[in-house]
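A single protein chain has been omitted from the complex, and every remaining protein chain is retained in its original position.
All chains are identified by letter, namely A and B, in their written order; residue positions are counted from 1 within each chain.
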Amino acid sequence: MSIEIRGLWKSFGTNTVLKDVSLDVPDGELVALLGPSGCGKTTLLRILAGLETADAGDVRHAGEEISSRSARERNVGLVFQHYALFRHMTVAENVGFALRVRKRPKEEIEARVNELLALVQLDAYRARYPHQLSGGQRQRVALARALATSPRILLLDEPFGALDARVRQELRRWLRRLHDELHVTSVFVTHDQEEAFEVSDRIVLMNQGRIEQVGSPAQVFEEPASPFVMRFLGAVNVFQGHVEGDRAYVQDLEFAAPGGAGRTPAHVFVRPHELEIHRAAVPGSLAATVSRLVPLGAAVRVELTAAGNGALEVELDLRRSEALALAPGDRVHLSPRRVRVFPASADQGDSLTASGL
Amino acid sequence: MTTAAVPVPRAPRAGWSPGVLPGFGLSTGFTVLYLSVVVLVPLSTLALRSSALSWEEAWRIVASPRALASYRLSFGASLAAAGVNVVFGVLVAWVLARYRFPGRSLVDAVVDLPFALPTAVSGIALTAVYAPNGWIGRHLAPLGVKAAFSPLGVGIALTFIGLPFVIRTVQPVLEDLDAELEEAAAVLGAGRWQTFLHVLVPILLPAALTGFALAFARALGEYGSVVFISGNMPLRTEISPLLVMTRLEQYDYAGAAAIAVVLLGASFLILLGVNRLQAWARVRTGRA
Partner (left out) sequence: MSAPARPRRPGEDPPAVRIALTALALVFLAVLVLVPAAAVVVEALKDGAGLFWKALRDPDALAAVRLTLLVAAIAVPLNAAFGLAAAWSVTRFRFPGKSVLVSLIDLPFGVSPVISGMVTVLLFGAQGWFGPWLSDHGVKVVFAVPGIVLATVFVTFPFVARELIPFMEAQGTEEEEAALVLGAGGWQIFRSVTLPNVKWSLLYGVVLCNARAMGEFGAVSVVSGHIRGVTNTIPLQVEILYGEYQFRAAFAVASLLFVLALVTLVAKKSLEWRQHLARREGARRSPA
């Protein structure tokens, strides 16, 4: 079932947490709401579930306006961040709850609970209580409970947030496989970009109550729509420069940057793995001094200082690093393979441009 | 670049919504209605009844020698009792929280007895024990100490009923205390006494003051446990609640109401103080 969100506003007291949010989630897609804490992603999810009411705007499921329907009547599956399992009910009772309150026949409930417990591989735990389960098991019970009524929309609030790293890895892959099997339209909230990239079809980046960008994982990473997206999705070097006509300048360097008339200050962003290190000066390079080398396993992070730009970092693969044989104190030259230029005033606002070199 | 006049979306005014769980109207409606019928309306009659008096009449009642004597006794004995309870309450809390000894959990249960025991029973039991021929009173009498039927008896009864307050506010604070605090103080070179004075006392103070104020407020209004042991002599061992009772029995409703308002005002001021105290302690210790 598709979801359409139009012009959603929400405030708590004087704090406006959603500002004119519009979004489409096509049928069967798995979408991640990604952003720092306090960006409004959880509030958006709760509005979709019917647990908060928006101040303005509307939400449609498959074209049907549902804002006036209570959470009880929406038939969406919701997995809470801390699972919210009923602590005095067994695993089987938790999973069967939605069917019991709908007064379904006993045999039907029994059959459905068995089916779901098999799906989440917890058949052996049906008589346990939530506090007797591990975090990953609770998470799976919560998911089975949410799926009991075969909802056509599944919402997950930080589904892996409370788990340790290894279990999280496993469950992510498992959730992706489950989604490929069930094809239920799913929206999940996360602040972890790796998680969003690994699991979702599309990513919705949110910041301060607004959507910054919507796109596939590759799109948002390769073509960030704003400085926020650029910064949020991994380490980045920022150079102070300016734009004049269709060119951007950082010291002596010059890049293509279609757009602005006249001279405006700009920020030029370069990812650490998109900076090249040379022993000798090459055209279009910056001088810098190596200050530290940090081995990261398959790669090496080189920390440098450059006059006028402060600290910079470059990520090299191991072979390239060995070939260069760098040591702290070495004078080197840096050339960017790819830059993205945003107006300096627009760290909050729209992009002027993002261009390749 | 052409900038079309894009309408800037305006934030709608946020109305409040109680939340999405069912039963807001029913539960809140019942709560407010029941609260009004059982508590607010009856209490407001008190204010109205006493406002039937003129200022001079009211002053004559609340400042009569008998009333003044009763305030002196009620406030004095309540203060003294709360003071004793602060000292011994912190001591008992310390012993219960820090030391392990046989029968500790029994002693812990005994602390709640003054809460659980109906005040009439406490009253006659204390009187029996502290009367001149009682188990303890007979040892006090030769020393010239008259415990029961004197202001001292009132103080004993008020100490008894206020006992759990200080203990039960200080004990959890002591139990939650991070052992690292005292260890840190010791590593920094503080002696045991210095640690107590500079580390523990500031932490215990808000709880002890809260317990003091609660015990004081409770003592001020206490009736049952006092009337038996005090002897109820006007001007000497008559507490203010008893004076209210006496006026009521004489059908002097306005007079009773006037003194009741004085008492109520005092206890609400104390409880207001407790609230402020707890807010202050929360800010100071960062406890939720």
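Quick notes
Everything that follows uses one rule, which is that contacts are C-beta pairs under 8 Å (C-beta built on N, C-alpha and C of every residue); 3 or more make two chains touch, one makes a residue touch a chain.
This structure is a prediction, so every number in the text was calculated from the model and none was measured.
Contact with the undisplayed chain is limited, among B:66, B:98 or B:284, to B:98.
Contact with the chain that does not appear here is found for just one residue of B:154, B:185, B:207 or B:281, B:185.
As for the chain not pictured, it touches chain B at residues 16, 18-24, 26-28, 30-32, 34-35, 38-43, 45-46, 49, 88, 91-92, 94-96, 98-99, 101, 105, 107, 109-114, 116-126, 128-129, 134-136, 156, 159-160, 163, 179, 182-183, 185-187, 192, 195, 217, 220-224, 228, 241-242, 244-245, 248, 251, 253, 256-257, 260, 263-264, 267-268, 270-271, 275. By the touch criterion stated above, the residues of chain A touching the omitted chain are 49-51, 70-78, 80, 82, 84-88, 97-98, 101-102, 130-131, 135, 145-146, 148-149, 162.
Convention: only the chains that are shown with their structure count from here on.
Chain B has its Cα centroid 53 Å from the Cα centroid of chain A. Residue ranges on chain B touching chain A, taken from their complex, read 9, 11-15, 17, 20, 22.
Those residues of chain A that touch chain B in the complex are listed here as 7, 9-13, 16, 19-20, 50-53, 55-56, 70-72.
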